[in-house]
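Removed from the display is one protein chain of the complex; every other protein chain stays in position.
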Amino acid sequence: MPSDPFFHPVSGFDLPRFAGVPTFMRLPHVPPGHARFDEVEIGLTGVPWDSGTTNRPGPRHAPRQLRDASTMIRAQHAVTGQRPFEAANCADLGDVGPNPADIPDSMDRITSFYGDLVQAGIRPLTAGGDHLTSLPVLRALAKDGPLGMVHFDSHTDLYKSYFGGTMYTHGTPFRRAVEEGLLDPARVIQIGIRGSMYDTEDVDFAAANGIRIVRIEEFFDRGPEAVMEEARAVVGDLPTYVSYDIDFVDPTFAPGTGTPEVGGPNSYQALQVCRGLHGLNIVGADMVEVSPPFDASGNTAFLGVTVMFELLCAMLAGRG
Amino acid sequence: MPSDPFFHPVSGFDLPRFAGVPTFMRLPHVPPGHARFDEVEIGLTGVPWDSGTTNRPGPRHAPRQLRDASTMIRAQHAVTGQRPFEAANCADLGDVGPNPADIPDSMDRITSFYGDLVQAGIRPLTAGGDHLTSLPVLRALAKDGPLGMVHFDSHTDLYKSYFGGTMYTHGTPFRRAVEEGLLDPARVIQIGIRGSMYDTEDVDFAAANGIRIVRIEEFFDRGPEAVMEEARAVVGDLPTYVSYDIDFVDPTFAPGTGTPEVGGPNSYQALQVCRGLHGLNIVGADMVEVSPPFDASGNTAFLGVTVMFELLCAMLAGRG
Amino acid sequence: MPSDPFFHPVSGFDLPRFAGVPTFMRLPHVPPGHARFDEVEIGLTGVPWDSGTTNRPGPRHAPRQLRDASTMIRAQHAVTGQRPFEAANCADLGDVGPNPADIPDSMDRITSFYGDLVQAGIRPLTAGGDHLTSLPVLRALAKDGPLGMVHFDSHTDLYKSYFGGTMYTHGTPFRRAVEEGLLDPARVIQIGIRGSMYDTEDVDFAAANGIRIVRIEEFFDRGPEAVMEEARAVVGDLPTYVSYDIDFVDPTFAPGTGTPEVGGPNSYQALQVCRGLHGLNIVGADMVEVSPPFDASGNTAFLGVTVMFELLCAMLAGRG
Amino acid sequence: MPSDPFFHPVSGFDLPRFAGVPTFMRLPHVPPGHARFDEVEIGLTGVPWDSGTTNRPGPRHAPRQLRDASTMIRAQHAVTGQRPFEAANCADLGDVGPNPADIPDSMDRITSFYGDLVQAGIRPLTAGGDHLTSLPVLRALAKDGPLGMVHFDSHTDLYKSYFGGTMYTHGTPFRRAVEEGLLDPARVIQIGIRGSMYDTEDVDFAAANGIRIVRIEEFFDRGPEAVMEEARAVVGDLPTYVSYDIDFVDPTFAPGTGTPEVGGPNSYQALQVCRGLHGLNIVGADMVEVSPPFDASGNTAFLGVTVMFELLCAMLAGRG
Amino acid sequence: MPSDPFFHPVSGFDLPRFAGVPTFMRLPHVPPGHARFDEVEIGLTGVPWDSGTTNRPGPRHAPRQLRDASTMIRAQHAVTGQRPFEAANCADLGDVGPNPADIPDSMDRITSFYGDLVQAGIRPLTAGGDHLTSLPVLRALAKDGPLGMVHFDSHTDLYKSYFGGTMYTHGTPFRRAVEEGLLDPARVIQIGIRGSMYDTEDVDFAAANGIRIVRIEEFFDRGPEAVMEEARAVVGDLPTYVSYDIDFVDPTFAPGTGTPEVGGPNSYQALQVCRGLHGLNIVGADMVEVSPPFDASGNTAFLGVTVMFELLCAMLAGRG
Partner (left out) sequence: MPSDPFFHPVSGFDLPRFAGVPTFMRLPHVPPGHARFDEVEIGLTGVPWDSGTTNRPGPRHAPRQLRDASTMIRAQHAVTGQRPFEAANCADLGDVGPNPADIPDSMDRITSFYGDLVQAGIRPLTAGGDHLTSLPVLRALAKDGPLGMVHFDSHTDLYKSYFGGTMYTHGTPFRRAVEEGLLDPARVIQIGIRGSMYDTEDVDFAAANGIRIVRIEEFFDRGPEAVMEEARAVVGDLPTYVSYDIDFVDPTFAPGTGTPEVGGPNSYQALQVCRGLHGLNIVGADMVEVSPPFDASGNTAFLGVTVMFELLCAMLAGRG
């Protein structure tokens, strides 16, 4: 069923891109409580929160910058021909209000907000926030059982704890998610891992639990298409989450992030991998770790929203 | 009559300042056509347009950046104790959609938009745009007769033409406004004028028409309070427009502008002069020439919205 | 015939690169009217004009920044061994003086200036300016019949109009050029097209008129050499124009531009394609859409002038 | 007794300022456990921590940037003639290791570290960190009874709580300190307060407890010398803490901070007030809220360390 | 005698300011050897050289950036009404070609170049370069006897040597100039001195030789007019040099410099002092220590050229 025109974005042919209150992809702002909230099918949601960041902060500013950059997005995918905003009712649901000085309180707020989305049948496309954002989101999305996950990142985020026992940081979300039964480790694949290592604690945990890690050397050797073919095989047809840390991409292409690791994919490959997600059963996706204070050129934000557009198309690839 | 709670801004105690879709001062977005449009008393409006700029461009990006910065504004004026959002229904009316490649078309669009505001009884507080913005706004506001004007700027903007006969640029709006009978030159005062001069054409025009120019040397010699006392005398009790070019302020305090002139007021004086407007009959006001591409620190935008908050308080000074 | 020493650039071995009044590639400044104007064979010309820009402005500042960056260019092409400044009399002709507030007047000024070049037998190498610059240049160059064109860009610039009927913007020049008979569409190839699309209006026009579009996916799949071989076949031996929009290159390598599209060629490929132009009958070339306000590092300008050096060598490839 | 040469800083005449491992003011690095730790009299200490920040983050990066900038500091105060490094054994004690994802744990670490300083008879000069830093420091310093405080800031930091009950943020430290008996409110003076207000909750608390607030208008009207004379009277001869939030200074002079308020003192006044502290019984001082990610020019850091040098001289003013 | 129209600058009314090959103040480029060189009366000359810099480098890039910024300068001084380009033949003489890797060679080149100016009767207005630039210039200008000097700076530049005996750095030029008999110390006044000190070596030398130092505290206490009245008395009617180090100004107003000292004059005062030079017998002037790599906003360059325009007017104040 084609989408309702109320949910169509403003065109750059009608209103210049630099004009207007910026919402995600120039979609209508339909926060919870709005009269048409229940009609939304894909909800673009901001989580301006970075309290789990152990190094350079900033992702709390990402949703607003991503909204601004997203006015560059037009209506049609050039390669697939998809017109996603006509295929489903998409809307900007606004931001979850975090508590920047209280991690547990913030996690509860996020899980509660996303619980409402699940109840309303809205699939979320999230603009974080640091990577700890994914954990409270998964708590809402995985309530009927563990999910599979395709995870693009330069880090595994599988560490046990930091600073002598702190369990909730942006380096630990997926360790927690596995422990809490939110992810099925046998259906998890992590792509792009690189950088110097503390030790082997995280990769040992992955090996012990059956998580598949594709290091960057393997990614370049085999190529994006072969890797994504394996990714589709790993997660299969069951419900799957997609988590995209912008530091998956080389920091030259995405400097605005807190823990950059040199030697990663370029911007073309950053988009290309998303097309490998088509056909999957995606229950939600996120774009995390964009940090505007370190993104002087704005290139990171623009790449981030272009990836979000790709993720949106992937979420709709089975119905277009 | 106190304002309706629908028109109250979101508090930074409830939602962190960096969160949420950015509207001017976190007010509700009430564009023309919105169900509650007719209840608005003060309409904060963006005009993202800089086609009249003869030097460095950029003010087309100002409304969006000013919205972002304006989430720093709180509810109460610290000196006067005013709580403007409780004194009148204020709202973000969105942006006028300009045509960046057609000056006459854009001027018509702006005059038409502001004509609707006038009809609805909404007083506009504008975020430009370059200084040509003021001309089409004045065309809408002055339809019942010429207005007085308090004009803060480093330039007179009274030139006849540029580049061999071009009549509409950001250096000519007030020459045109006087010629078109939109301004009563005897009730116009220009404050802060400085910088090297082409010749005396503009000041000769001012002298011939009775426009009062307060150069920066006089401003510093007599002080802001004495100058503003004279400004109130010049415009009197009749309807008055306030036009505030951010390059009135020294470029160190406001680097994000296209034609900076060194040696101007500091940020404290930039606010102080606005308090000298209290008691005037202000039918509209604007903040123009903020240019985000030249505002790496964002300080210009933050100063710009703080001035806008002062102007808002001045517009409501007779009723608080 | 070797060039006259008067036209040789200053060497960085004699005068440090950071010293001296900056002209293009440290060539002599020979504006129209100069005693030796008629001896010039290749004229490097600035067109500081961006009134056709529908999104982020700035290319009006490009000629001056490109002059500054061009002092990094030395005398010899490292791959081909060409010494272009010894092969032809090259000079900096200065800038065309545009009217930033009047599009038709500016187009007339540009066409008139380039008409003089044509009359003097000078082949132009232009530093724009936004992409609308190419239209008035083509009006001067194509007076004896339509030209072929090799066009590097991420956009087709073949749209019909913007904002409800505006015909002259940086998104429409080549639609106009085909309509005006300045280009022979069957001899036009556009390389590097990508990014989300409004709709298919532009590519439909291309298909209907026989313009060849090489999208970025095809570019990467076949490789620069195969694509350029086809380009040479498309334009053949007849007079050909080369138009190079810096947003052809990935915005990470060239952030200083108004409408970036991620996922493009890198800087090596940006140079490599120019070598594929050798042997063509090039009557003029341009480098457009460099926008200094968005080029904090200056990398865009340096890449831009390196491409200009490649274009210069291509223009002289048949005579070196 | 003059200081031991071991504690003298490296001179810029011997080693260029840009060379060497950067310590505060090029002093020796003498962390706890170092053989000469007990000889230190003034300990320059970093607290790289900003978990209490409710708006733009970044002060966690301040100690390192302040160390870098501090190599610009020379040996002698130009106005007073003091040579502080010869008057007392000064050293860089390194940083307190915070836990960026756990506020209570971090506060305990800080209080414990400063408890050791107190025990060793070392007076601390702290480089924060956001303003919550002052609370755990005061817990260590005020163990023998409440202290007086001279507080330079644009905000009172006297709020009760944020986000529905969060007690520990950078907007609440002095409310907590009064409640915990660490400060004697009758001996507290806050200077430079300005900016729009949420409401009057903070100033009501100040009024009810006898805290003296000098708003910026009063500061400019009476002048720095008169205000500082009153400040000395307020705190008297008893032990006093000095807390200096960089946002006391106008954001043009100190853009690198999280919650800027325009219209503040300039850099000359920023130093001048410190000289008004001479003669007080200062048991510790801090420089907080410097945020390097928002300090592109580095000016904020350089002003910050120049203020630290002034504070150091003030701490030694009774003995030089 | 009024100037020849050949020497008039291009007007911003005719050619937009961003257009054209940038020369100082849009004057004609008349290097030594040019046919009209001997007609020049005031020669604006670049010295792109910073080999004497002991801290942050960069002034080698200043002449080019100052040329670019100087296109903002118009024809008439707004306060005095002077039209300097009509009062004397002014021209851009180009740059002295330094040897960045050889200090003595560079000094010889500069002295030789300026010797030619002296011989041709051209008074130089120099755009440095670091402050060592002034020494080889003075060697050329003072060949008939020691000069007086008005010196604006935050440092005395009177040190004996650096790094164990290095005599030629940007901290020593005026010590050398006094020793070499180029300056009459009794006719030298240094204004704006501030910042922490190594020791008293430089001020002891000044005191012993009769050089008058006006520290910043005295400057603010007495005010610019009183200080400049004294300056005129110190140098009297005899030939006088004016040396203006941009770090005289507060680094907030002029961040682009290598050794900033906070707490200096603002931009209005920076211009005001120049007017106090009117009536002096000025044989040459310089603007030094502008460092583009540390001037992200370009404000320093624009202030620098505005001061240069003031200096130019002061050099012509006796003839207008």
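The chains carry the letters A, B, C, D and E, assigned in the order they are written, with residues numbered from 1 in each.
Keep this in mind: contacts are C-beta pairs under 8 Å (C-beta built on N, C-alpha and C of every residue); 3 or more make two chains touch, one makes a residue touch a chain.
Predicted model, so just to flag it, every value in this text is computed and none were measured.
Looking at the complex as a whole, the chain kept out of the display touches A, C, D, E.
Checked against the full complex, the one of A:43, A:136 or A:260 touching the unshown chain is A:260. Annotation: of E:44, E:62, E:103 or E:270, E:103 touches the absent chain (contact as defined above). Within the set A:55, A:80, A:209 or A:281, the residue that contacts the chain not displayed is A:55. On the side of chain E, touch with the chain left out of the figure occurs at residues 50-54, 56-58, 60-61, 99-103, 105, 162-164, 166, 168-169, 293-294, 296. Across the interface with the omitted chain, chain D contributes residues 14-16, 18-23, 29, 46, 48, 60-61, 63-64, 67-68, 92, 94-98, 100, 296. Contact residues of chain A toward the unshown chain are 54-56, 162-164, 193-200, 215-217, 220, 250-252, 255, 259-260, 262-264, 266, 294, 296-297.
Here is the rule we use: only the chains that are shown with their structure count from here on.
Between chain B and chain D, the least number of touch steps comes to 1.
Of the chain pairs listed in B-C, B-E or A-B, the one whose interface repeats that of B-D (more than half of its contact pairs identical by residue number) is B-E.
Chain A and chain E, compared by their mean Cα positions, are separated by 55 Å.
For chain D, residues that reach two or more other chains under the stated contact definition are 54, 56, 162-164, 252, 266, 294, 296-297. Chain contact topology: the protein chains form a pattern that is neither a line, a ring, a star nor a complete graph.
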